[in-house]
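Before I ask anything, let me first share the structure, which is written out below as structure tokens.
Only one protein chain is missing; all other protein chains are in place.
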Amino acid sequence: MTIVLQTVIDVWDKNLMTLRTIEHLQMFSIALVLSTVIGVIIGIFIYSRQRTANTVLNILNIVETIPDLALIVILLPILRLGAGPTIAASVLYSILPVARNTYTGLKGVDEQYTYVARAIGLSQVETLWKVKIPMSLPLIAGGIRIALVFCMGVVTLGGLVAAGGLGTVLQNGIQLYEKDAILVAGLWTGLLAVILDSFAGIVEKKLHERYGKW
Amino acid sequence: MHTERLFDRIDSIQIKGVTKKYGSRFAVKELDMEIHGGELLILIGPSGSGKTTILRMINRMIEQDSGSVIINGLDTRKLDPVRLRRNMGYVIQNIGLFPHMTIGENIGLVPKLEGWEKNRVKERVQYLLDFVSLPTDLFFNRYPRQLSGGQQQRVGLARALAMDPPLLLMDEPFGALDPILRKQLQEEFLKIKMEIGRTIVFVTHDIEEAFRLGDRIAIVDQAKIVQVGPPEELIFNPATKMVSEIVDTERKFKHMDTLNVKDLMSPFDSKYVFDSKMDTCDAVNEMTGRDLETAFIFDNGRLLGRITMVDLMKCRTKTQKLADVVRPLKTFQPLDSVAFALSELKKSGEYLALIMNEDRPSGILVSDEVLLKLI
Partner (left out) sequence: MVVLETVLDATWEHIILVYTTLFISMLVSIPFAFASLYSKKLAFFGLKFSNLVQAVPSFAVVAIMVPLIGIGFTPAVIAIMLRALLPIIKNTYIGLSNVDPELIDYAQGVGMSQWQINRYIRLPNAYPAMFAGIKFAAILANSIAVLTAFIGSGGLGEIIFQGLIGYNTKTLLAGAIPAILLAIFIDQFFTLLEKRFTRSYTK
């Protein structure tokens, strides 16, 4: 037991894993915030201009099928090595779930509430912010949760293109064939993702209880 | 944002040559009518007759194809619809309380959007909850799904009154409630109507409701208004056969003498029974759960009387029991004549009586407005 712990500490220190974790979470948070903001804006946009919805969602769907590593790689010539291509690829990947869920959520708001909102004198913008968006929150949160998993996945790949983060430790470990480093970094990366996902799951559930249908 | 008031009181609403078509079908055809300031005008007619369309053209939820709606000399088409709607209250059958907002937030929504200060909104909401007989401390932070149908409808009314509008539009507000509950809310609404002295346009398909609430009743059929007048005029001077059918006088006249109380009563249900020793705060929750506005109080099987939600409003102390707030109640036998029972009810100013078979309750009688007018 002590030996295992000692190995973990050694590997951790040798691979600067505290620093790598911070880098990892930094890229991840930037990517998630950007995906959320852009995704929600696109969702609202295609909701207010329904004719564009199919086209936009189809394009995003195609982006979604592209292998994540290939997406990063084709962004390399444009954005250079570093965190840029990784974050950009994470965002491109994660816009779809957020935008799609926002769109579905807004479309799914029961017409009686939109009707009442209009009848008691809410303007269109007020109806959107006070009624439609709050009532779509559970679905939007579901979309963000998927985006979270996507971002985690793509950010980890960043190690292969010199973006830093925990992927760097995995890359080094494989190249130098250091089994301990791979195990520690692999399990830690997985654990981190599972914890964040579970946390998002709890938030999503709470929102369902608060804003969901009854 | 702050919308200025368009009118402090309604002098008159004039509907001039208004037509609305859906495809080739007329929903409303060349309609002319006037709604007087301060009156409660009922629009009644079969479904598809155009009554709801008329109502919705007043706040521009539906835009007429031609003609105009003029309120206090202002043509509604020249006004911003959002501003127009904030100057009138609107209540509908399915209520449409926003499920993600508390009762307080639902009622205070428009005042908040109008930029009222937080405390002012809160005071207004408290005043309105009080006004519709819902204890503030019990209901302010609840969500709509935690309320019974009757309570939700009260909140709907409170929300409509939030901006103190001089005009109320009501679209079958009690339509989805069971008959006894409906009767009680109508009763309370009558009192409120006296207090607020507003102009009200009210759509219903229930002639009883029309007779109970309306100052004037407009009968709508096939996109036209067939007759407008006070209730008595419709009964004693129906303009067409269709009017007398809606009013249903012929059939009721014929049976007046032979009808017994048991022919008119609604069946009794054990959910109405409450024990006199229950404390009043618990009773509020219990009545919410059973979706009741009225309950009958028994003490070891002996009838004490009835209570209503309004009576329980001031419940604060756990020591107050139902026996302390119970009010007396008229009872009849199943074989009493309807004429006798209704006139007794009218004399006592009650609208509800319990029908007792020996010592056991067997039904509930609610007053019949059409018959009452005939007696």
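Letters A and B mark the chains as written, and numbering starts fresh at 1 in each.
Keep this in mind: a contact is a pair of C-beta atoms (placed from the backbone, for glycine too) under 8 Å apart; a residue touches a chain by one contact, two chains touch by 3 or more.
As the structure is a computational prediction, the values presented were derived from the model and not from experiment.
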> Among the chains included here, which ones are touched by the excluded chain in the whole complex?
Replying inline: A
> For the chain left off this view, which of A:L16, A:I30, A:L57 or A:L76 is in contact with it?
Replying inline: A:L76
>> Just checking the interface: what residues of chain A touch the absent partner chain?
In response: 62, 64-71, 73-74, 76-77, 81, 149, 152-153, 155-157, 159-161, 167, 170-171, 173-174, 177, 179-180, 182-183, 185-187, 189-190, 193-194, 196-197
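As a convention for this text, only the chains that are shown with their structure count from here on.
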> Using CA atom averages as chain centres, what separation in Å is found between chain A and chain B?
Replying inline: 50
> Mind pulling up the chain B residues that touch chain A in the complex?
Replying inline: 3, 59, 61, 82-86, 90, 92, 94, 96, 98-101, 109-110, 113, 145, 159-160
> For the complex, which residues does chain A have touching chain B?
Replying inline: 112-113, 115-123, 126, 130-131, 134-135, 137, 210-211, 213-214
